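Quick one: structure below, then a few questions.
Every protein chain except one is present and positioned as in the full complex.
Per-chain numbering from 1; labels A and B assigned in written order.
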Amino acid sequence: MNNSAENEYAVEVSRLTVAYDSKPVLSNVDLELPRGMLTAVMGPNGAGKTTLIKAMLGLIPTVNGKISFPEIKGKKPCIGYVPQSESADWDFPVSVLDVVTMGCYGRLGWIKRPRREDREFAMECLKKTGMEDYADRQISRLSGGQQQRTFLARALAQKADIYLMDEPFKGVDNATERSIIDLLKELRSEGKTVVAVHHDLSTVSDYFDWVTLINIKVVASGEVRKVFTDENLTRTYRAANVGNFI
Amino acid sequence: MTVFKDYTFIVVALGCLALGGISGVIGSFAVLRKQSLLGDGVSHAALPGVVAAFLLTGIKNTAVLLAGALFSGLTAALLISFTVKKTKVRFDAALATVMSSFFGLGTVLLTCAQKLPDATQAGLSAFIYGQASAMLKSDVLLILVCSGFLLLGVILFWKEFKVFSFDPEFAVQSGYPEKPLSLVLSLMTVITVILGIQTVGVVLMSAMLIAPAAAARQWSDRLSVMVVLAALFGGASGVLGAYASAVGEGLPTGPAIVVVSGLTVAASVLFAPKRGVISRIMKRKMNRLRLTVSFGGESKDNEGRGNN
Partner (left out) sequence: MSASLEIQLIAAFTAAACAIPGVFLLLRKMSMVSDSITHTILLGIVLAFFAVNDLSSPFLLIGAAAMGPITVWLTELLSKTRTVSEDAATGIVFPLLFSAAVILITKYAGTAHLDTDSVLLGELAFAPFDRMVIFGFDLGAKGLYVSGSLLLINIVFTAVFYKELQVVSFDPVLAAVMGFSPVILHYSLMTVASLTAVGAFEAVGSVLVTAFMIAPAASAYLITENLKKMLFIAVGIGLLSGLLGYHTAVLLDVSIAGCMACWTGVFFGGAVVWNLVLRKRKSGVKR
């Protein structure tokens, strides 16, 4: 492992293997994802993309392998998580502002309550995603795109260094998509790292710098212009790969 | 083995057999529709009906009390259904709310009944714990007849129930009438619960509906096989429980049946091929072996670093 002063990689994955019962979902994954760049994780259904994100968050048991987030200026990086909007309980009695304020909880630690400056900071994050008018609205009254932007604002409130996103553009309208990608590019200019599970092949070259093609195993990972080739795409999306892991 | 020649035992065992069997069958649909605890709810909600029937008619006849139970059980089921459909309150919360307030009403009525000259406290105990050992031939006859009708209903509506239980959205899209079907299934569940309360009582009724079906599910993915197995498991639990109660002095029947049922579930969950826990653990171990062998390296049995 590279122990230089400022590690150029934000996420390092080595020999990661995850299996549900007897079926492998990720097999011997080796990855080094660059800091300060927008990385897309792509692959067919069941290829293990969401599993990779969840493994990075430490949420699922693994058969083998190690995931590490090299320190930034001697400190452990903060990981922000933007889930798919279907995974949330939208009838929960919280407002948009409440949800975003939750992003500050990690910094507060146990027992300490959110202060006024935390709530003000949450409003700032809402402004960045264009949701400030919805601050007091209960979350079930939002459209899909608005829900996505709420979660994004929450990750911003976490003051994360690394943003892990699960299909941030799924089910959002074009205007929302543009505003999200603008925000991501702004994050990049601040030196933040974004790793997003992405589904739309046509937008990869415009939106992302780095792409990781996965189909249970890593097919290819690197700069978009080098890796995003027809040959690699065929290898990734070819159905025969699934299950053929030995 | 003289117990087998005992008339009372035969009556009780037959009743438990029938109840266990039909609970398994109807319970299969409840479990598949993720409404397992409906049995628990309906059995508690039946109390006000039972007491009201007694208060209104002055008769302590089983059929009358059961009719009262049926009425209040069905009302509760309808209220729950309505709440879930029309508000954001979910099934489990609606169930808990309706069943406990109904039970509260039942205890109020009970204290009314206790003030009457010929009322006895024993009624409530029997309701809560069941009184299988006090089953009469007439009770068993009622159970057999009702079970017969329920079984007939299941056979007649087999196709509809099957689709509706596995994939209600598809059923609606395919034109199956959702409301009547749901109503019929709920009605059948309520009837089964009311019948079963006599054997195992209110608290344990949910296990009667769920356990045989849950056990059966481990052995087959096909509904027909599952339902038949559930009937067998339920019936067997009933008989074995009745037998254990007969030979073990003072062992109450309801709990005995539930324990047997529970053991069936445990055995099925552990030992069933494919779905069973032991089978899956063995498969997983074999696969890890293959994975590590093929990569020629050490395998760390890393059971995860995060909360799950």
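Operating definition for what follows: contacts are C-beta pairs under 8 Å (C-beta built on N, C-alpha and C of every residue); 3 or more make two chains touch, one makes a residue touch a chain.
Note that this is a predicted model, so its numbers are computed, not measured.
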Missing chain: touched chains present in the view: A, B
Selected from B:Thr75, B:Thr97, B:Ser220 or B:Asn287 as touching the chain missing from the view: B:Thr97
Chain not shown: contacting residue from B:Ala69, B:Ile194 or B:Ala211: B:Ala211
Where the unshown chain meets subunit B, residue by residue: 31, 34-37, 39-40, 44, 83, 86-90, 92-112, 115, 121, 124-125, 128-129, 203-204, 206-207, 209-211, 213-214, 217-218, 248, 250-252, 254-256, 258-259, 262, 265, 268-269, 272, 275-277, 306-307
Missing-chain contacts mapped onto subunit A: 57-59, 79, 81, 83, 87-89, 92-95, 98-99, 102, 105-106, 108-111, 113-114, 138, 154, 158
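The rule we apply is simple: only the chains that are shown with their structure count from here on.
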Residues on subunit B engaged by subunit A in the complex (per definition of touch): 88, 280, 283-284, 286-288, 290-292, 294-295, 297, 299-308
Sites on subunit A touched by subunit B in the complex: 15, 17, 19, 21-22, 24, 27-28, 57-65, 91, 140, 246
